[in-house]
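There's a structure below that I have some questions on.
A single protein chain has been omitted; all remaining protein chains appear in their positions.
Naming follows writing order (A, B and C), and every chain is counted from residue 1.
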Amino acid sequence: MSLPAEFYDAAKRVNNWGRWGEADEIGTLNLITDTVVRDAVSTVRTGRRVPLAVPLQQEGIQTGMIPGRVNPLHTMVAINVEMFGPDTIAISDDAVTMGLQAGTHWDGLAHISHGGKIYNGRPASSVTAHGGAACHGIEKMRHVVSRGVLLDVARAHGVERLATGYAVGPEDLDAAEELAGVTVRSGDIVLVRTGQIQAYLAGDRQAYGHPSPGLSFRTPEWFRARDVAAVANDTLTFEIIPPEIDGLWLPVHALDLVEMGMPQGQNWNLEELSQACAEEGRYAFLLSATPEPFTGGAGSPVAPVAIL
Amino acid sequence: MSLPAEFYDAAKRVNNWGRWGEADEIGTLNLITDTVVRDAVSTVRTGRRVPLAVPLQQEGIQTGMIPGRVNPLHTMVAINVEMFGPDTIAISDDAVTMGLQAGTHWDGLAHISHGGKIYNGRPASSVTAHGGAACHGIEKMRHVVSRGVLLDVARAHGVERLATGYAVGPEDLDAAEELAGVTVRSGDIVLVRTGQIQAYLAGDRQAYGHPSPGLSFRTPEWFRARDVAAVANDTLTFEIIPPEIDGLWLPVHALDLVEMGMPQGQNWNLEELSQACAEEGRYAFLLSATPEPFTGGAGSPVAPVAIL
Amino acid sequence: MSLPAEFYDAAKRVNNWGRWGEADEIGTLNLITDTVVRDAVSTVRTGRRVPLAVPLQQEGIQTGMIPGRVNPLHTMVAINVEMFGPDTIAISDDAVTMGLQAGTHWDGLAHISHGGKIYNGRPASSVTAHGGAACHGIEKMRHVVSRGVLLDVARAHGVERLATGYAVGPEDLDAAEELAGVTVRSGDIVLVRTGQIQAYLAGDRQAYGHPSPGLSFRTPEWFRARDVAAVANDTLTFEIIPPEIDGLWLPVHALDLVEMGMPQGQNWNLEELSQACAEEGRYAFLLSATPEPFTGGAGSPVAPVAIL
Partner (left out) sequence: MSLPAEFYDAAKRVNNWGRWGEADEIGTLNLITDTVVRDAVSTVRTGRRVPLAVPLQQEGIQTGMIPGRVNPLHTMVAINVEMFGPDTIAISDDAVTMGLQAGTHWDGLAHISHGGKIYNGRPASSVTAHGGAACHGIEKMRHVVSRGVLLDVARAHGVERLATGYAVGPEDLDAAEELAGVTVRSGDIVLVRTGQIQAYLAGDRQAYGHPSPGLSFRTPEWFRARDVAAVANDTLTFEIIPPEIDGLWLPVHALDLVEMGMPQGQNWNLEELSQACAEEGRYAFLLSATPEPFTGGAGSPVAPVAIL
């Protein structure tokens, strides 16, 4: 019990351990029922599709600040190889080495631990070098398709991009919900736009990373109250960094992933979506964002698409 | 002109070069219009979701037969690391090295060349070690969401799995279309089930790979006639291997990717989908299958989901 | 104390913990003094050099039996790139992904633990995903140059290659020493030839790997008695496999690396050296075999050269 008392207080309020049984490995994704999906599908009006991933490339988001989270090294292992003799049909093949959290990604439920525990009270020691996450691996998130709601906090503030020190709180989510004209409900995937990714898009990776606006320590309860299935945003760190409570680093990660069992998405490019939603005057859509099924993965790149 | 004459005859009949302009880099994906997507969305009845990817793991599909196409090496670069001091919130991160075509994947349009050309007449030499595919990189396929149609050839034949030497021809596609009760139309993504992946699921990678049933040299014209947007199946090689015409290897790849500009999917697990479609008596659904946006990628892993 | 009693008996006899101080991280490599090196140098007669590494390539030694120990994936990241404009001087660069123990390699002292301990009584938990081996990393073996002695057990037996079930014991080492006409002494690096690598050189990786002849559980004491600095051989597993004592796997590894603090080399190609030594009638030479200094490495590829 070495973290500040207010952390444990919040943890108690958002905790979902046991809610879907002791064997559960997908947490709040359980909230995406067939009914939720049918309702999500019914939001589609125009068929317009907006991709939300940043390109995977060596000049990617990572600056080396986070050890091991390497930008993609994309290499060709065959270039126009005529495997079957001269002047036959030729093949080009490629390979990649990358941090699974390097680009646009989902944090899986095994990504964070505290007090020796991961979500649902499983031991943190179940994550090993030899197989990765034995519990809550990213491959357990077999399909992530639901209603997406864009909470465009930057737009609600009337700015292009929130200030770097800005902690997005419940009141900001309320205001963005009001702008959206949508009530966030059970099973929704909420996309919170800060505009911070503009720094990366403009070529400044350092400025993008930190300091950064991000979600406040007070937001997990907001998400828990609405029974949101997952939350993603357009920052490197997801939560405000440096943190709001001195010395308490990554509390939102711990509350969302460990206590609530709710996947987090980072480095999502919400700029085009913000434009599209504003144009159409609609902020709810069908969102398809299934991670790659890395067995034992603590995270995964994802290529999310919003269908309006 | 060193390939058999019948190849060039077929090539002429399916060729789409210039159809969407000289600058086009996505070929038949152009056929997925907003209208197609709206219609695709309208196929959803129950909200049931079926994932189609095989797990990404070191005990994956590849046997070493295809040089450089390595199974995923998933490694942890941090395990419960308390980056901010003892008894703080801890992080687990991971990284991967893999062939982009190692698991369930899309072949991008730059994957195949013949006669020094890739799709739309671009030079094959535009694929380099330094940047990969300068034209038609997989990142150009920004969103792949459309109506999916399962053509369950194995089921239409009344077998669990087609014989290894079986070339799936237009007549098989017709029969499966009839079983499906659906007419394949412009913009559809067709999933052709042979049942071959059962070998892999049963643990026999060698038997899965080759010899294998697969699509016949005569099928590209069938897809071209219906203006299909993309085709995927449940084999390693997509097309029948060894090939139907002695010495003419990979003709279907060349017709689909180079001439038609139509992406191909391989190693898709269609077993659960086959069961679901049979249960529901419906073979059309919303399919979401966007590749990861590797800049210059000749291919990409994909985690497709069918929404019924 | 869960291993057989005879293991702990042997462990006690070969243990070197504390011998070079509590802070020691290189074990028996301490035995290679300047004097030993001068004597090693004095063995050189002809200047003939014999390399002992197998090529590093995707068609390498590993079969997939040992998870994560992947053969090298060598890729070009630039091929004749004219970085400074057309018709300028062009660059080709490459990259690799590989298991550090995949080819000809040294096992570092952190490679093996038992009872929660590594060499010198350090905690096994000092090896982490985040930094590798904090103690006894392979980079601590800053230079490995000493007298090498080939103990050509296969030749002493009058065979090309020992039988797969053959455990090389002290009596075999004695016989090979006699054949060599050399007395193994403090600081020597001993190369034990079984001939097993002929299977790999002939293209049969499966046969090479296991079952395999290898060093007996009784050999660590022989090496300890002579104060050998390191031992390498021409097998995948170093020691006889399956093991001599039912259920006691890798006892030689544990005795050599954990108890004695003596590095082990595996997959060394000793065929050309065997020929050279026989031709010259000399089995002692200068050996240069410094590992690549991977910070925190549990092992490293090495390109050893014998100088006769």
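By definition in this document, a contact is a pair of C-beta atoms (placed from the backbone, for glycine too) under 8 Å apart; a residue touches a chain by one contact, two chains touch by 3 or more.
From a predicted model like this one, the values you see are computed outputs, not experimental measurements.
> So which shown chains sit in contact with the chain we cannot see?
Hidden chain, whole complex, touched shown chains: A, B, C.
> Touching the hidden chain in the complete assembly: which of C:H114, C:R161 or C:R193 does that?
Result: among the candidates, C:H114 touches the missing chain.
> Of C:V14, C:L31, C:I61 or C:L100, which residue touches the hidden chain?
Of the candidates C:V14, C:L31, C:I61 or C:L100, C:L100 is in touch with the missing chain.
> Using the definition of touch stated at the top, determine which of B:I32, B:I61 or B:M76 touches the missing chain.
Here the residue in touch with the unshown chain is B:M76.
> Against the chain that's been left off, what residues of subunit A make contact? List them.
That gives, for subunit A, the contact residues 58-59, 64, 67-68, 70, 73, 75-79, 81, 92, 97, 128-130.
> Kindly note down the residues of subunit B that lie in touch with the hidden chain.
67-68, 73, 75-77, 79, 95, 97, 129-130
> Given the full complex, what residues of subunit C touch the hidden partner chain?
Where subunit C meets the chain not shown: residues 2-3, 33-38, 41, 44-51, 53-57, 66-70, 72, 74-80, 83-84, 86-101, 110-115, 124-125, 127-129, 132-133, 139, 142-143, 145, 247, 249-251, 253-254, 286, 288, 290-299, 301-305, 307.
Everything below uses one rule, namely that only the chains that are shown with their structure count from here on.
> Determine whether subunit A and subunit C, two copies of the same sequence, contact each other through the same residue numbers or different ones, counting it as same when over half of the numbers at the interface appear on both sides.
same
> So what angle, to the nearest 5 degrees, turns subunit A so that its CA atoms land on those of subunit B?
180
> Can you list the residues of subunit C that touch 2 or more other chains?
67-68, 73, 75-77, 79, 97, 129-130
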